[in-house]
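Removed: one protein chain of the complex. Kept in place: all other protein chains.
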Amino acid sequence: MSDFDKSRKNNGVSRRALLAGGVALSASLFAPKVLRAQDYPTAEVNTTGLAVTDDTVTIGILHSVTGTMAISETGSVQAEKLAIEQINAQGGILGRKIEYIQEDGASDWPTFAEKAKKLLVNDKVASVMGCWTSASRKAVLPVFEQYNGFLYYPTFYEGLEESPNVIYTGQEATQQIIAGLDWVNKEKGAKSFYLLGSDYIWPRTSNKIARKHIENFLTDCKVVGEEYYPLGHTQFNSVINKIRLKKPDVIYAIVVGGSNVAFYKQLKAAGIDMTKESPLLLTISVTEDEIRGIGGENIEGAYACMKYFQSLDNDNNREFVAAFKEMWGDDMVIGDVTQAAYLGPWLWKAAVEKAGSFDVDKVRAASPGIELTSAPEGYVKVHENHHLWSKTRVGRAQADGQYEVVFETADLVEPNPFPEGYQ
Amino acid sequence: MQVTRKNSLFTRYELIGFAILAAIIFIVFPMIMDTFRLNLFGKYLTYAFVAVGLVLCWGAGGILSLGQGVFFGLGGYCMAMFLKLEASTPENTSIQSTPGIPDFMDWNQLTALPWWWEPFHSLTLSLIAVIVVPVAFAFIIGVAMFRRRVGGVYFAIITQAIAAVMTILIIGQQGYTGGVNGITDLRTLLGWDIRTDEAKEILYFVNGALLFVCLGIAQYVRKSKLGRLLIAMRDQEDRVRFSGYDVANFKIFIFCLGAAFAAVGGAMFTLQVGFMSPSFVGIVPSIEMVIFAAVGGRLSILGAVYGTLLVNWAKTTFSESFPELWLLGLGALFIAVVMAFPNGLAGVWSEHVMPRLRKLGSRGDSGTPDAAPSTPAAE
Partner (left out) sequence: MFADYSWSELTAIFAMQGFAGLILFSVFVLMALGLAIIFGQMGVINMAHGEFMILGAYVTYLVSIFFAEALPALFPAYFFIAMILAFIAAGALGMFVEWAMIRHLYKRPLDTLLATWGLSLILQQVYRSVFGAREVGVTIPDWMMGSLPLTDMIEIPINGIFVMVLAIGISVGVYVMMYRSRWGQQVRAINQNRVMAGAVGINTEWTDRMTYGIGCGIAGVAGSAFTMIGSTGPTAGQLYIVDTFLVVVFGGAASLLGTIASAFTISQAQSIMEFFLSGSMAKVLTLLVVIGILMLRPQGLFALKLRK
C-alpha cells in the first residue's frame, strides 16, 4: 500500500513535528516511510491522557454487530479493520501500532451513547471509527462533544450538522443528490419525478433537497408524487400502482433496509422493467451491499448516485478491492459506505501526523485540508466544515450485482451541509 | 395464599429486604463505582420503575401489558420536550432559519413552535405532564379494554399493537417529535448542566429516592385491601365480580399506576441519558421490560429491581466481551426463567435460600416467627 505514503509526503508531517519540538529530525526527513516512536515522546504527543503508550495507540470501533443494523454496519467494521491492519503493516502512526477496542452498538441508540462514553471515559481512546445511522450519530454526538472525542462517521447522510468532534467521510445530501438529478435531467431528458422513501430523517431531508432542486433549479421539471413508508414495510403494490398512474420519468427511491428488497422485487414482478428506463429508477440508497440481498437480476438497469462503486477503474481501488477480498473472503462486495469507512483510519493517520500529536484539539486543527491521493474513490480532501470534497458518480446496476459507472462529476463537489436555498 | 398476620405495611423480613436494597443502591454502588458506571446503573434503575409497575399489573393483577414502553416513552418525551426547549434558546440556535425552535423542527420547515409544545416551557407543567399524559392514555386504554372484559392474551397483543402504532406515529411526525432520531442534545435543567459528573451523581440519588417512593407505594398497594383483591381477581376473576366488586375499576387503577411508574422512569431516563427516542416506545423494549420483571420474580417488587439490574448488567458485560453470543444468552435466559424459575430470583430466594437461612437461624435462636414473605402461590 505504498500509495498511501504519497499523501503524507505532501502534507508536511515531519516538518510540523519538527517545529513542534520533535527531537531527531533527520531520521524522519530522510526516511519518511517509517516514523519512529522514540522521535515522538509519548508525553509530547499525548498531553490529554489518551490511551497512547510508547508503542501503541488505542482507538475505538463502534458499530452494530447485532440487531437490525448489523446487516449494514458489518462492511464498515471490516473496512476499518483492514485500514488499521494496513497502517500497522506500514509501521503505524507516529511509530505506534494501532490497537482497537470494538464495541457493539446493538442497533440501539442509547447503547451507542453508552458505549461511546465507555470508549471515551474508560478506555480513553484517541479516536473512534463508528456509527452508521443518523440516529446513532445524534445519540453519541453530545457524548463526543462533552468528552472531546473524535469520531469518523462513514455514512452518506442528510447534512444539517457540522460538529467540531466529527469528520464526515461520507457525502452529505446535496453532494449526493444534485449531481444525479442534473444528470438524469440533462442526459435522459427526465422532467417528472416520483419521490419515494422510508420514513425517517435521511430520506425526508434528501427528498426535500431533491424537490427544491427539481422545482427551482431544473427547467420545466416537476415532482408528481412524494411518499414515505415505515421502516421495514414490505408491501409496495399500492405505491407501484400509483406510480403507474402518475407515469413519472424518474422514480427517485430512497428506500432502506429490508424494505429495499421487497420494493425492488415487487417492482420487477409488477412488470416495471428498469432496463427499459421508462420510468427510469434513480436511487441513492442501494449500494452493492444492498444488491446482494435484492438480487442483481431484480434491480438490473436501475441507476444509483453516490461517490464510490466497487467497479471504479483506478489503481487505488483495484488494490483496495483485492486487499479487502483477501482479508474478508472472495465473495465480499464493497459499497459506498464501506469505502468511506475505510477512509476513516487513513484520514486520522494523516491528521495525527500533520499535527504531530494525538491530542484531539491538535488533530482537529490539523484536519481541514488533509488530502488523500490514495483513496479508492480517488483524490479526497477534508473541507473546513469537516466533510469531504469528493466526486459524485452515477452507476447503472448490472445483473451481476455490480454497478457500471456511467457518469462522474468533472470536479470534486464541495460539501455543503447547510445548503442555502434548499432549506 | 398466605395472608400476613400483622396488618402493618412491612413485615420484619420485608423491612430488612428494603433496607438491604437501599444500602446497595445508596451506599454500595456509589462507593464501588466511578461516575460512568454509576450513571449506567442509574439508567438501569429507570427500567426498574417499569418492572415494579409490571409486578403490580402482571404479577399481582394478571394483566400483562406489552406496551409499557409507550408510557416510559411518553414520560420521557414530556421531560425531553422541556429540556429541548430550554436548550433551544435563540442564541444557541442562531444558525437556524427560525431561531428559538428545536433544531429538528427547523430541519422540517416548521417556522413556529406547535401549540402543544407551548406548555413545556414551564417546568411545573412539564412535570405534571410527565405523570398526567401517560396516565390519561393508560386510563383510556384501560377503560376501553377492561370495561369490555378484555384480558390475558388479548390485552397483551393489543397493547403490543399500540406500541407499534406509537412508534410509527412518532417516527412519521418527525417535524413535531424529532422522528427516529428522537429528541437529542439536551443540556440543562433550569440552567443546571445535567451533563456534568456531579449532576449525574445527584441525578442518580434522586432517581434512587424516587424508585423507593414508587416501591413504597407499590408495597402499600399490595398490603392494602386492593392488593388482596387484585390477587383474588388474578386467580378467580368471576368470583370477585360475583362478590360485588367492580373488577374493571381495580384493573384500570392498577394499570394507570403501572403507567405512572413507567412514566417517572422515562423522565428520569431522559435526565440521565440526555435524550429520548422512539426506540424505547416500541415492542422490543416493552417485552424486554417484561423480562426484567420476570427474571426478578413477577410477584416481588424488590425482585423486579434486582432482576432489572442483573439483566442489564449482564447485557452490558456480555455484549462488551462476546457481542455475538449475547442474544443467545438473553434468549436462553428468557426460556430458563419461564421454564425453570417462574418466580424468578425472588422465587429462588424464598424457596431455596430462605428456608435454609431459617434453618440455620432457628438452630441458634429458636424464636424466629415464621412470617414468610407474602409470596402467593403461582398459579
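For reference, chains read A and B in written order, and residue numbers begin at 1 within each chain.
Here is the rule we go by: contacts are C-beta pairs under 8 Å (C-beta built on N, C-alpha and C of every residue); 3 or more make two chains touch, one makes a residue touch a chain.
All values derive from a computational prediction rather than experimental measurement.
Asker: With respect to the chain omitted from the figure, which of A:45, A:65 or A:250 is a touching residue?
Answerer: From the options A:45, A:65 or A:250, the contact with the absent chain belongs to A:65.
Asker: Using the touch definition from the top, which of B:28, B:95, B:112 or B:161 touches the missing chain?
Answerer: Within the whole complex, the residue contacting the unshown chain is B:161.
Asker: Among A:112, A:229 or A:303, choose the residue that contacts the chain missing from this document, as touch is defined above.
Answerer: A:229
Asker: With the missing chain put back, one of A:211, A:265, A:325 or A:381 would touch it. Which one?
Answerer: A:265
Asker: Going by the touch rule given at the top, which residues of chain A touch the chain that is not shown?
Answerer: 65-68, 70-71, 74, 199, 226-230, 232-235, 237-242, 244-245, 257-262, 265-266, 268-271, 289, 291-298, 401
Asker: Touching the absent chain: which residues on chain B qualify?
Answerer: Counting only chain B, the missing chain is touched by 58, 64, 144-145, 148-150, 152-154, 156-158, 160-162, 164-165, 168-169, 171-172, 238, 283, 287, 290-291, 294, 324-325, 327-328, 330-335, 337-339, 342, 379.
Everything that follows uses one rule, which is that only the chains that are shown with their structure count from here on.
Asker: Can you check the complex and tell me which residues of chain A touch chain B?
Answerer: 65-66, 102-104, 106, 108-111, 113-114, 117-118, 121-122, 133-135, 138-139, 141-142, 146, 158, 160, 199-201, 204-205, 208, 228, 230-231, 418, 423
Asker: Enumerate the contact residues on chain B facing chain A in the complex.
Answerer: Against chain A, the touching part of chain B is residues 36, 39-40, 43, 95, 97, 103-104, 107-109, 168, 171-172, 174, 179-182, 184-187, 195, 273-275, 277, 279-280, 316, 319-320, 323-324, 326-327.
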